[in-house]
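Have a look at the structure below before the remarks.
The complex is shown incomplete by one protein chain, all other protein chains being positioned as in the whole.
Chain lettering (A and B) follows the sequence in which the chains are written, and residue indices restart at 1 in each chain.
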Amino acid sequence: MTGRGTDSKIRLENVSKRFRDGTVAVDNVSLDIQAGELLAIVGPSGCGKTTTLRIVSGLERADTGRVYFDGVDVTDVPAEKRNVGVVFQSYALFPNMTVVENIEYGLRIRRVPPAQRRERAGQLMEMLKIAGLAHRRPSQLSGGQQQRVALARALVIEPAVLLLDEPLTALDAKLRDELRVELQRVLKRLGITALYVTHDQAEAMCIGDRIAVMNQGRMVQIDVPTNIYRRPATAFVAGFIGTTNMARGHLAAEGGRLYVDVGYARFPVPSTTKGPGEELTVLFRPEDVSLAAPGQEHFRGRIENIFFLGDKVRVFVRTFTGEEVIADLPSESRVERSTDYPFQVDAAKLYSWAEETA
Amino acid sequence: MRSRRGAPVLLYVVAVATVAFLIVPVIISVLGSFAGAWHRSLVGDFTLEWYKYVFDNYSRTIGISLLIGFLCMGIGILIGVPAAYAFAKYDFPGKTLFEQIVALPMAIPGIALAVAIIQTHSHIRGNWYFVLLGHLVVTLPYMVDTVTATLRGLNMQVYEESAASLGASWWQRFIHVVVPNIRQAIISGALMIFTISLGEFNMTLFLYTPMYMTLPIGLYESYASLRLEIGSAYTSIFLVLIIPVLLAIQYLGAADESELKNI
Partner (left out) sequence: MSTKVALGSLPVTFRFRSRSRLLGILLLLPLALVTAFFFVYPMLFLLWRGLHTAEGLSLRHYLAILSDARYRQSLVNSVTLSAVVTVASMVLSTTLAFFFARYDFPGKRLFKALLTFPLSFPGVVVGFMIIILFGRTGVIPMVAMRIVGRPLFNIAYTLAGLFVAYLYFEIPRVTLTMIASVQKMDRRLEEASRSLGAAGFQTLIYVTLPAIWPALISASALAFATSMGAFGTAFTLAQNFNILPMLIYTEYTMSFNIEMASAMAVFLGAITLALLAVYRSWGQGRGRSSA
């Protein structure tokens, strides 16, 4: 799950960093990014994801640990020499330059002759649909346009890795969705290796080939989105990614099978190393809950709130023990508030942990 | 600006009276500088003899003031801008204290500064650069303050990081990204320095020697011992030097708070 072989394009090994006031920003983080992959780092504010990105970029220096690009140790190499492309949250377009001057800046520094600069910048502007804005100033652009220019500027230098620091956070929802799709398209087309930082878990799950979940400076889980979703490593990951129902209970054996009694229900346990009498935490997603066919119910509950979400109906159910279960029902479901219904959970989808890990 | 109704007449009167109070003497002074004999008549009897007198006797003085003004500007840019950049960019123990100490000369009366300087540096008194040094002390803070504020307001940090990530060295970042964005602040700081230096009197009174007299000292001389007409002519020359600079500062839009300075 962490560092793999030396064929990774970008690798962080046991990187730690502490701020001047003593707070730990990044705590012994290791990760690797494969060539052409988009790794999304996601976590709540203050979890260290931006600092990690900045360490990869060279704009911050880790206290301990090493950074490798294509197997080469670049830990002591400053940002200017790492050939990275950074897209900042605030875009950071140079106010004193036009759009095309902004985009060409990296090439200009690399002493690419003007004709070539123009051509490469032109290609990228075409790809990102901003060709008509070439001679405008950043202050004359909308948020979405500025974002594309920032992207073009970072891509045109053909960086070893593209680093995106919450690039879509400043935009409104609709624009965000549009741009995210375009971003994916462009990155895949160019085959660029990218590191994408965001606090929006839905965005991360959408865009990442792999997801890295961070919390309080530590890397909690790195895996493909399916596994992150279906097999979260800790309660934190489970709670942070999507919506989860978690329940804790005792194991009991019955008729040769193991069940876990969580108070309001007894669920058949998939597989576990634990034995009867021990405690187990199970989790299941709202879409795994449905109205029970007769005789198949796992528990009954009263619907307290109903939210119609178009493609589904999300209901908040109160069990007789007082716990809340969130269930996503098909959108045609006819259910009413303050009414009791029987519910069942898809036992095959239950996931459990032996230990309680944060 | 919202206006509901017209203002009460009384306010107009007060406003006009105040402006008149401020501006009329300036106009009179300018007119009087061309008048043969003031107390007889202000207009008519046109003459340039007063200006001639001023140029004959005070060109050197005016020249010295201009020289000091320009030198202050130049030195102010060379010393103040890098320092402002460092203040905005770096953090180190004692930085706030350092910044505040640099700003102190703006808050201390010129005579207090003068009495201090003249006691500690009496050995270089009599040199032409003695006055220049005094002026530097009171003008540098303005440049540092203006440019630092602009840099902080711009959040230059991000732009520099952006340029760095694109491969720019420190020097390239400074030239391509930092300087172009503070150009206006530098210019208005420089113009302010010039204005302050040209008009500096309180401190200069202590520091100057007859060989290196400055314009305001000359103004005082003319007020105290010469005819009003000569004083007027001299003042007009001062205004001619100052007004374009003030207009330029206004144009650059930095005027608002930054002119509450030396008397």
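Throughout what follows, a contact is a pair of C-beta atoms (placed from the backbone, for glycine too) under 8 Å apart; a residue touches a chain by one contact, two chains touch by 3 or more.
Source: prediction; values computed, not measured.
Novice: Which of A:10, A:157, A:171 or A:197 touches the chain that is not shown?
Specialist: In the complete complex, the chain left out is touched by residue A:197.
Novice: Can you name the residues of subunit B that touch the chain not displayed here?
Specialist: Counting over the whole complex, subunit B touches the hidden chain at residues 1-3, 6-7, 11-12, 14-15, 18-19, 21-26, 28-29, 32, 38-39, 78-80, 82-83, 85-87, 89-92, 98, 101-113, 115-117, 119-121, 133-134, 136-138, 140, 144-145, 149, 157-158, 160-161, 164, 170, 195, 199-202, 205-206, 216, 219-220, 223-224, 228, 231-232, 235, 238, 242-243, 246, 250, 255-263.
One rule holds for everything that comes next: only the chains that are shown with their structure count from here on.
Novice: With chain centres defined as C-alpha means, what is the inter-centre distance between subunit A and subunit B in Å?
Specialist: Whole-Å distance between the two chain centres: 56.
Novice: Using the touch definition up top, name the residues of subunit B that touch subunit A in the complex.
Specialist: 154, 158-159, 161-169, 172, 176-177, 180-181
Novice: Quick one: which bits of subunit A touch subunit B in the complex? Just the residue numbers, please.
Specialist: Touch list, subunit A to subunit B: 57-59, 78-81, 83-86, 88, 90, 92, 94-96, 105-106, 109-110, 153-154, 157, 163.
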